[in-house]
Structures are given as structure tokens and as C-alpha cells.
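Note that one protein chain of the assembly has been removed; the remaining protein chains are unaltered in position.
After this line comes chain A, so read on.
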């Protein structure tokens, strides 16, 4: 591609290696001024590395960077900021107990004489940008009091305040609710119309279709293709990203449910603040079926799962597995009664990151006679067991069983957890947000595993905030709202509109039901 001032960013032949690992191999990126440009790739494909090179966090081993047709060397983030590049990281870098204005000006404060902070002037300047770009936000609110979507706006404002013309958004939708995602896309469009150039890193296909003009695909550190987004379908995007055909729809036969193995009766659970988060909830799971719980975040899903796994106390009601009540006992008792849980927070609840993969695979079983004798671990057995799981579940890199779990990619960490929980041979498998943060290939894999376990006659309880996932995978869809189940549908009956309306607290439409 020719070097031209029409392009805000041009990166040509970028190579970046870490030790013997080649993260970027001759990658190109040409971003037109005033456009929204998506960078699409699986986890670990090198998207973030490429952006970190542009932002000066990494130095490329080879290749050239041009801004507005001019060759530049970006040595560090300050350099990047000075050249009008701003970056909004996936994890926000905000001071929680500072106000919005304080956060925005932090590091570039407005000062009067003798370096005294001029908050009044700072506030005016912030308000000016807020108005200019239509980014509604209260300049005096504290960060800890505003929603995640608002916090993201503050991050964007921070970049604009520093004079950014090129905005890099790293996985901006990962933490947002569907509604907030819509608002973000609006904001991005507005900024582009104002002449800003936006680069968005993501692996969510739907959002690319909705937001972006052009898309560049990177696969395993290699440049694949660049094309206008409106020419291609989601399926084509997925195929290009993963490198082989992907099924976005889960392949499964109709469920053949057996007897009820798991039952929740009139369950009430209070949250940390003492409010009833789960109210009089009842639910049944039969062998050989997947029950999907659909709902907007904060409607009692967290408390429901914590109650089942005995991390929190139950106020009233009963939870039974195979007829035995397990509420208000211990997590170990729950596991011993053949309930396994894939927790939504794999790094906090699922894995001990500094432990090796092998040590992680026996987190619930290290005491069994299979893996220990007279209080001593049978390291050979644990190693062999882990080796088998790594091979069976294709956990990468191959032969990683003696490496710390910390070093694995998110998708492979999730595979370790799934392998472990399935190897417990549970009667009930609870999967909470099992595909959060995973790319298309890994999502397909997780869904396949859930269906496979169902077909082995296990009961599956799938809790997810992604309505698509529930509608795709679950045989029966239950909607949770305000801590109660407000509707139950078979997979055939469930359509996005009806379920979506219930999720938002609306009444069930008689005609559609």
C-alpha cells in the first residue's frame, strides 16, 4: 500500500518477537482518516500486541509506522500521546474516589500561578469536550458511583482531552451491557463524524458488523486480509478469523430428558447488602437436558449460583440433588454430591494461577485415593492424569501440564477448568458464563462439550448473560428477573423478542407465548 496522508495510521511489515515466539510476523494495517477500523482475531492472535506497538508500549523488531503519511518512531506512550494517539484499555485506569473531572485532567492538570490547581477552569474545559462530542457525563460524579459504561466514557474523554485524533479501543464491549454497547457504537460514530479515527480491537462479530467500516484480520500473528465490513456476513468473518469453517449455530439433536436429578424449591437468598436477591425461586433440571437461565446481569444469577455451591447462606427453601438437600452445607459437600461448577470468574474462583496445570486439575480431587496416599501427593499419578486431560481436551501449548496456569491463554485456561469439572463425572454440571472472553473457535468448543455431556445423561444448568448463547444451546430457557423465574420456554418457543422483553422486566406477551 502506498504511503499517503489520507491514512491516519499505516503500519507496514511489523515484526515483533518475544524470545523465540513470533507474536507479529509482517503485519500491515492501513487506517483511513475518520473511519472506524476493526482489528479482528482470536485470543492471542496478536491484536493487542500490534496496538501496543502503535501506542509505544512495545518496540517493533522490524517494520515502519506512518502517521498521516509521515514516518514516525514511537518510543513510549508519552510519545504516542504527543502525536495524537489515545488508548482506552480493556481494564480502566481510573482513580475510583476521584471525580470525573479529576480523572480526566490527571497528568495534564490545569494550573494557575505557582502550580495551583484551577479546578473551575478544568471543569469548564471538560464540559467543553463533553458538549463537543455529545458524551453525556456528570463532571462532578465520583468514578465509584457511576456505571461501567460511564467509566468508559471518562476513559474516552481522557484521551480526547489529551488531544487524541486516533483512538484505540481495546475490547471495549467486554464489560458492557447490551444497551451500553449500543450507546458506545453511537459515540464511536459521532466521533468518526467529527473527524476522529477509531481503531477497535474485538473478537465479537456482531459488533463489528454494527460499528465498523473496515476490518483487518490477524490470525496467529500473521496478516490475513483487510476488507469493507458491509460486504461480508458474520459467518464469513468467523471463518476468516479462525481459518476454517465455524458453526455459529450449535449442532445438536433434540433433548431426551430423563428423571429429575436437581431441584430448587422456593429458594430465597439475600445479597451482601441484606436485600433479597433471589426470591422464592423454583427450578428443576432433568437428566439429559440443558436448562438455560437468561437474564440481565444483577437479577440474582450470582446469588443463585453461590447458594447452590454453598458459598452463601440460604434464607429459606431447599436445594436437592438426587433427593438429598445440600443447602447451607460446604462447597466440598456440594462437590461430593456430584455437582460440578464452571465458575464465571475463572481466574478468581476457577484456577490457582501460580499452580501448574497439573496441580490445577486435581484442585477438587487431590485428597482422593487416586492422587494421594497417607497424606502425601502421588505426583506421578497427578502428572499422568493432567497429561491425559491436556491431550484429550487439546489444551495448548501441548505438554503444558507442568507449566503455571498463569501462562495459558484465556481459552486454554477455560479448557483446563472444563476438563477438570467434566472429569469429576458430575450428575449436574453448572456452567456460568462459560464462554466469557473466549473467541469464536473456543466458544464452539465449549458449546460442543456441554451438548456432549448432556448426551451422556447429565443435567446441565447454563447461566449466561449472552442471550444468543442461551437461545442457541439450551433445551429449555428460563428467564430470571428480579430474583425469580418469570418465564419458561422450550427452545422452539423461545424467540429473541419475547425473552428479551421478559429479561427487561416486561410482561409476557399473550399472543406471542
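Methods note: a residue touches a chain if its C-beta (ideal position, glycine included) is under 8 Å from a C-beta of that chain, and two chains touch if they have at least 3 such contacts; residues count from 1.
As a working rule, contacts and distances are computed from a predicted model.
Novice: Leaving aside the chains you can see, what is the UniProt protein name of the one that's missing? Options: "ABC transporter permease", "Na+/H+ antiporter NhaD", "ATP-binding cassette domain-containing protein" or "NADH-quinone oxidoreductase subunit H".
Specialist: The record for the missing subunit names the protein "ABC transporter permease".
Novice: If the hidden chain were put back, which of A:118, A:322 or A:372 would touch it?
Specialist: A:372
Novice: Given the contact definition stated above, which residue among A:179, A:330 or A:490 touches the chain not shown here?
Specialist: A:330
Novice: Using the document's definition of touch, tell me which of A:37, A:83, A:153 or A:343 contacts the absent chain.
Specialist: A:343
Novice: Write the list of chain A residues that the hidden chain touches.
Specialist: 309, 311, 330-336, 341, 343, 348-355, 359, 363-364, 366-367, 372, 375-377, 379
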